[in-house]
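Beneath this line is the structure, given in structure tokens, with notes to follow.
For this view, one protein chain was removed and the others were kept in their places.
We call the chains A and B, going by the order they appear; numbering starts again at 1 in every chain.
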Amino acid sequence: MKLSVQVNEGPYQHQASDTAYHFTKAALEKGHDVFRVFFYHDGVLNGTRLTTPPQDDRNIVNRWVELAEKYDLDLVLCVAAAQRRGIVDDGEAERNGKDATNIAPKFRISGLGQLIEAAIQSDRLVVFGD
Amino acid sequence: MADLYTVNKSPFEKNSLKDAIRFSGEGASILLIEDGVYGAVSGTAAEGLVTGASGKKFYALRSDVKARGIAEDRLIDGVELVDYAGFVDLVESTDKVQAWL
Partner (left out) sequence: MSDVKKFMYLNRRAPYGAIYAWESLEVVLIGAAFDQEVSLMFVDDGVYQLVKGSDTSESDMKNFMPTYRTLGDYGVRHMFVDKASLEARGLTQDDLIEVAWEDWETEEEVDNIVELVETDQAAQLLSDSDVVFSF
């Protein structure tokens, strides 16, 4: 089965990104093809490398990065949502004159069309949110 | 075949479970996750939502049930516990997923 995952909430605030992570990991371990994980609304906050949780807690951002490294996952942050919430990569920094970037490795910023494409290409779209 | 409905809200907070039941047909699978698992507990004022729904199969995500200290013998009869692999299997075996947030 080819599936895509949509994450609507930021890490820590809501359990949605935890559930999305565990679901995605389970799907990959069962051999399914995860076409894309698309982060929307506050979900884009899953993609900042500046996250510093307490040492005795899970690192939600690093978990995504490690999963992406292991399975070559496509982690996409919605550009409009990312701009509103201050998630910046090199391209966005240059385009919008920002003095820093904060995007985590393995994540990329792209348009909402990536979500639509994922819905068209995949057998299932699974949404996690608040 | 029918759809999988995911519900992640306590029935005491929002009407997501009630609506997922209302908008789902015969043969639907309803998976309770996150705070949605409170809807699977027997002896509550909300248990009628699940016990009164006919022709639908209810599931609850085991890790969320355990995290909330819900003993398995408190679950409404017929609610089946699944792990994340079981969640994936439900997604595969149903037509599509509707998230009732």
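Methods note: contacts are C-beta pairs under 8 Å (C-beta built on N, C-alpha and C of every residue); 3 or more make two chains touch, one makes a residue touch a chain.
Just so it is clear, the model here is predicted, and its values are computed rather than measured.
A.B. asks: So that we can see where the missing chain sits, which residues of chain A does it touch?
C.D. replies: Touching the missing chain: residues 6, 8, 40-41, 80-81, 111-113, 115-117, 119-120, 125, 127, 129.
A.B. asks: Just checking the interface: what residues of chain B touch the absent partner chain?
C.D. replies: Spelled out for chain B, the touching residues are 2-3, 15, 19, 22-25, 95-101.
The rule we apply is simple: only the chains that are shown with their structure count from here on.
A.B. asks: Measuring from the mean C-alpha position of chain A to the mean C-alpha position of chain B, what distance in angstrom results?
C.D. replies: From the centre of chain A to the centre of chain B is 26 Å.
A.B. asks: In the complex of these two chains, what residues of chain B are touching chain A?
C.D. replies: Listed in rising order, the residues of chain B that touch chain A are 6, 8, 33-35, 61, 63-64, 83-85, 87-89, 91-92, 96-97, 99, 101.
A.B. asks: Write out the stretch or stretches of chain A touching chain B in their complex.
C.D. replies: Touching chain B: residues 1, 3, 8, 15-16, 19, 22-23, 25-27, 29-30, 32, 124-130 of chain A.
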